[in-house]
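Removed: one protein chain of the complex. Kept in place: all other protein chains.
Now for subunit A:
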């Protein structure tokens, strides 16, 4: 029996229809967004200009909207700025895609060092060397957003984080302890706390980065004389297996006795919780902890800078450049964007920012008063101590093996006792020698 044509064709027809209907609405969602960004020219009719800030700090959205931007709008009613953050993990990739597609905001929050440098070299960021107010920033502050030859600055340094040690004042008072000034004092304090069956130092090595960031880079600058040592490494005048660096690993290895039981498997959130629950005395910290610890800990906290090793008279702190802000080279409103950037160099901005985000410190040389005494304490260290940044961040982590990753691994292993301090220093040096000419 011959099948009716319709029946024979029905199945393929349905299939084709299904496919067509599936394709029908596949319009590129970006098409819709683009005109909104480009087409409005930022003018809302009454001479007002719209600027958008790209950022990864979505935690700070409220602070920008409620505190920082209103202060700017008051002085510049014709410029409306919006803070448009994305997730920290996605920021770099998303920003790169938006810049390439021409849909990025007018103002770009800059990651430090190579990420921002590549954006500048690709022509996405504008040089800001001649921006009025730029002279408020010293060389260390600029170092994260400057070309390798030092000729052009492309982001206004916005905030840094400072490393040091936070401690539980109740434990210190109870045991009659004082903030240690030297490493000898530090070990004495640690021994005394350990004798009372309290965990002296709260840190784990499971996540590795704390060992490097809160350990190695925290206490290290006192050994390699801050900027002097950092620059010498870059220029190839010092080596990673010099005594100074071995001593840092030595000191780090000695921490093992004071860390919580099973520290090899203790993660960063674990140690944060241990400390804020009062189960430990001292927390090797970054200043960004202040806000969270204030919320969680029900005891008073104090802070001291990295204690001085023997024979060291000058103190150095890791005052690490973390956030900057620059201008999209494709912006329709370069004038207004510059006005905003200029404002971020002022004392007013520094004061607003630092007080809204205790633990993130302005990088300009305006003297700023902070409401949070603990944050103020961190900031006061700048008066006596020389600032420097983490030595693996500029230039030295461009090759294979990646120095920063190596330092995570080595610092954690030194504390775990699975590698000797000298061997660790030698491995870091070997790694550098593989690809970094000045060290070869």
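Methods note: a residue touches a chain if its C-beta (ideal position, glycine included) is under 8 Å from a C-beta of that chain, and two chains touch if they have at least 3 such contacts; residues count from 1.
We adopt the following convention: contacts and distances are computed from a predicted model.
S.K.: So one subunit is absent here. Using its UniProt record, which name fits best from "Cytochrome c oxidase subunit 1", "Electron transfer flavoprotein subunit beta", "Sugar ABC transporter permease" or "Transglutaminase family protein"?
M.R.: "Sugar ABC transporter permease"
S.K.: Out of A:312, A:402 or A:429, point to the residue that touches the absent chain in the complete complex.
M.R.: Among A:312, A:402 or A:429, only A:402 touches the chain that is not shown.
S.K.: Thinking of the whole complex, not just what is shown, which of A:200, A:215 or A:260 touches the missing chain?
M.R.: That would be A:260, which touches the missing chain.
S.K.: Among the options A:63, A:131, A:206 or A:368, which residue touches the chain absent from this view?
M.R.: A:206
S.K.: Can you list, in ascending order, the subunit A residues touching the missing chain?
M.R.: Residues 8-9, 11-12, 14-15, 18-19, 113-114, 204-209, 260-267, 270, 273-274, 392-393, 397-398, 400-405, 408-409, 412-413, 416, 418-419, 434 of subunit A touch the chain absent from view.
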